[in-house]
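Below is a structure I'd like to ask you about.
In this view, the complex is presented without one of its protein chains, the others remaining in place.
And now, chain A:
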């Protein structure tokens, strides 16, 4: 096996793992009950899925063409930083506009903290 075949296998593995994570997150968006658990599914696993896909692509172009794509590295950095913050902001906006939690939830600590703050 030469370097090209190995790099294709490794980068293909990363891309497939990333795709599976994105698929799982899409299932989470359909199956989970309220916006907070959905945001949990949407931000975490999709971020990891996109990171894996971008890293697989980066590895492929590095190994086969010898081309180190700064743009892909910057994209990994950028998605890793922004996606969780976007999820945080959406959840916060939902909580502040009184979107209800799911019926199964047993505890709401933030409510008391916000009451105390006012």
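Following the convention adopted for this analysis, contacts are C-beta pairs under 8 Å (C-beta built on N, C-alpha and C of every residue); 3 or more make two chains touch, one makes a residue touch a chain; residues count from 1.
Here is the rule we go by: contacts and distances are computed from a predicted model.
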Omitted chain, identified by the protein name its UniProt record gives, among "Multisubunit sodium/proton antiporter, MrpB subunit (TC 2.A.63.1)", "Pyruvate dehydrogenase E1 component subunit beta", "NAD(P)H-quinone oxidoreductase subunit 4L" or "Cytochrome ubiquinol oxidase subunit I": "Multisubunit sodium/proton antiporter, MrpB subunit (TC 2.A.63.1)"
Listed residues A:9, A:23, A:74 or A:99, member touching the removed chain: A:74
Contact with the hidden chain (one of A:4, A:64, A:82 or A:105): A:82
Residues of chain A (touch criterion as defined above) contacting the omitted chain: 74, 77-78, 81-82, 85, 88-89, 96, 114, 117-118
